[in-house]
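Only one protein chain is missing; all other protein chains are in place.
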Amino acid sequence: MSAILEVKNLKTYFFTKKGIVKAVDGVSFQVFKKEVLGIVGESGAGKSITGFSILKAIDPPGKIVEGKIVFKGEDLVPKSEDEMQKIRGNKISMVFQDPLTSLNPVFTIGYQLEEAIKVHNPEMSKEEIRERAVELLKSVGIPSPEKRLRDYPHQFSGGMRQRVVIAIALANDPDLVIADEPTTALDVTIQAQVLNLMKRLSQERGSSIILITHDMGVVAQMADRIAVMYAGKIVEIGPTEEIIFNPRHPYTIGLIRSIPKLSGKRGEKLYQIPGMMPSLLNLPPGCAFAPRCFCRTEICEKEVPELEKVGENHFVRCFNFRRIADDKQSCKG
Amino acid sequence: MLEVIVRRLWQSIIVLLAVSLLVFVMVYVSGDPVELLAPPDATEVEVAQLRKALGLDKPLHVQYIQFLKHALHGNLGYSYVNNAPAVELIFERMPATFELAMFATLIAVLLGIPFGIIAAVNPEKIHSRLIMVGSLFGISFPTFWVGVMLILIFAVTLGWLPSSGRGETVRVFGIPWSFLTIDGIKHLILPGVTLAFYHLALLVRLVRAGMMEVLLQDYIKFAKIKGVSRRKIIFVHALKNIMIPVITIIGLNFGGILAFAVVTETVFAWPGMGKLVIDSIHLLDRPVVVAYLMIVAVIFVIINLVVDLTYTFLDPRVRLK
Partner (left out) sequence: MKRLFKNETVQEFFESKEAVFGLILIIVLTLSAIFANFIAPQNPYDLKQLNLQNAYKPPGYVADGIRFWLGTDDQGRGVFSTILYGMRISLFVGIVSTIFSAIIGTILGLVAGYFGGKVDTVIMRLADIQLSFPALLIALMIMAIWGQGLDKIIIAITVVGWVYYARTVRGSTLAEREKEYVDSARVIGVGHLRIMFRHILPNVLAPVIVIGTVRIANAIILEATLSFLGLGVPVTKPSLGSMIASGYQVLFSGYWWVSVFPGIALMLIVMGINLVGDRLRDILNPKLKK
């Protein structure tokens, strides 16, 4: 299987008055055809910025300072705005977190959906576009699609709105869909529906998904591979089973532990990784996770570890991952 | 939707009544009302006769009812200074004021919106900064001074444009309009620009602020990610969102323009309602002032009503509850 997207050493920095924020600091990964890659981490870890960087939708004071984004063999970084416009919404599309604010309140959803089609298919006739819009709404499970084309965003419920947004994202059969916290703003009961819808549609149409979320549970269900990000870097990446059942980075371990489990003992406190992610303006020297790590040593505070292979397709960025005890809660020697 | 219209209409009527009461109270309670309405040189007998004729010897609430009745029949007093019913005087001059106000509004809107958009899209560039500095000057100059300065530059020094009066008019539907003649337009320019000045500056700032806020919204980002061109994003997606409040502001500002017409008409000796009112205040021609206030109140209530309904109609979130 070939990679449709290969991100190599991506660095996106924000040059603010208070200093340089290294939101994405040397991130590399691949996305293969028809797979779901989950990118997981706390807020501010740089996940969303990575997503936006792929589409080169970074506004000043942000800038992609280094790296390659190779999509189907072509590097996107040197491409002009006009060229990117042809790719956005067409070959690569994106779904945002809050469907209410993603949709323009003063236009019908029909208008917004048809626009997505028309912009990339100027030769299509009005009827053809209308037909396709109806078809898309049907495929995301919206009843009476012909009528609902004329409705406005506020006339839909949250879950329905997100389906519309997904329809827009899939309108031109993209090769890659970047989903940025697609279910965070939705009710828990709707979340599963929407996630399953996304997975099914992507399989049917052959598109890959990058699923960005802070919710380990979501990613465990949906993703084929998971990348864990912390303070602008990927600290662990590998197939989902590996990451979930054999996590090697202390941060990943912490994330998995903090998933609330129904099977736990009553009255057991929810686990929380102590401390907070540092401000990206003021990163400590060495490994960014060191201050919160239960297995840190001297070298962690001085140098930044590189990614090391742990298993088949499984990499970790940690000096001490070999010393983590089997109970995953303490450090050996 | 219908119930909204009915409700607003009802509210407007209440407002009108409240204003009429206010005007009535202020005028009739601040001193002898007969004094207001009698010619300055009337004798005691004439005053007493007038009092009886006007029913001013009756209790206050009866007087108020009478006042309202007269008002609804279009009788708002008689001007002794001009020897005509006050209402007639005002209606005679309304077209002139409206013409000036519409011209000024047109200038403000046709220049204000584009400049506001330009200043919002690239706020750091030099032309945006210039526009903002210009708008700052615009709201810092009092309207009357702008008029005086324009006269100084264009009429006195350069001699290009006339500094007073209305110019030739052409009658359409029995009403004289001056924008249909070259001479008329020449006379319209200076007062029109003067009147437009402040509101143009205000509009630029409002449009810029609104636009900048909208451009930060998620749906704009989403449109960009859909692959929509920058131009379309600004002029379709963003613009439609600020159009609703902008139209509201233009409508409400029209009231302000009508009010400031008073000043502009004075500076340029433009024969409109405003000049009439100022002259009347100086000449103590109270009936005209009262009539003006009532008529203007009606105009404003109508404007507010129209703006309210337009807003309700345009915003899909409100329209389709």
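Letters A and B mark the chains as written, and numbering starts fresh at 1 in each.
FYI, a residue touches a chain if its C-beta (ideal position, glycine included) is under 8 Å from a C-beta of that chain, and two chains touch if they have at least 3 such contacts.
Keep in mind the model is a prediction, meaning the values are calculated, not measured.
Visitor: Checking the contacts here: which visible chains does the omitted one touch?
Guide: B
Visitor: Tell me which of B:62, B:130, B:152 or B:306 is the one touching the absent chain.
Guide: B:152
Visitor: Applying the definition given at the start, please give the residues of subunit B touching the unseen chain.
Guide: Residues touching the hidden chain, for subunit B, are 15, 18-19, 23, 26-27, 30, 136-137, 139-145, 148-149, 151-152, 156, 212-213, 216, 255-256, 258-260, 262-263, 266-267, 277-278, 281-282, 286, 289, 293, 296-297, 300-301, 304.
By definition in this document, only the chains that are shown with their structure count from here on.
Visitor: Using mean CA coordinates as chain centres, what's the subunit A-subunit B distance in Å?
Guide: About 54 Å, centre to centre.
Visitor: Show me the residue ranges of subunit A that touch subunit B in the complex, using the header's touch definition.
Guide: 55, 57, 81, 85-90, 93-94, 96, 98, 101-107, 115-116, 119-120, 152, 154-155, 165, 168
Visitor: Mind listing the subunit B positions that touch subunit A in their complex?
Guide: On the subunit B side, the touching residues are 217-219, 221-230, 237, 240-241, 244, 315-317, 320.
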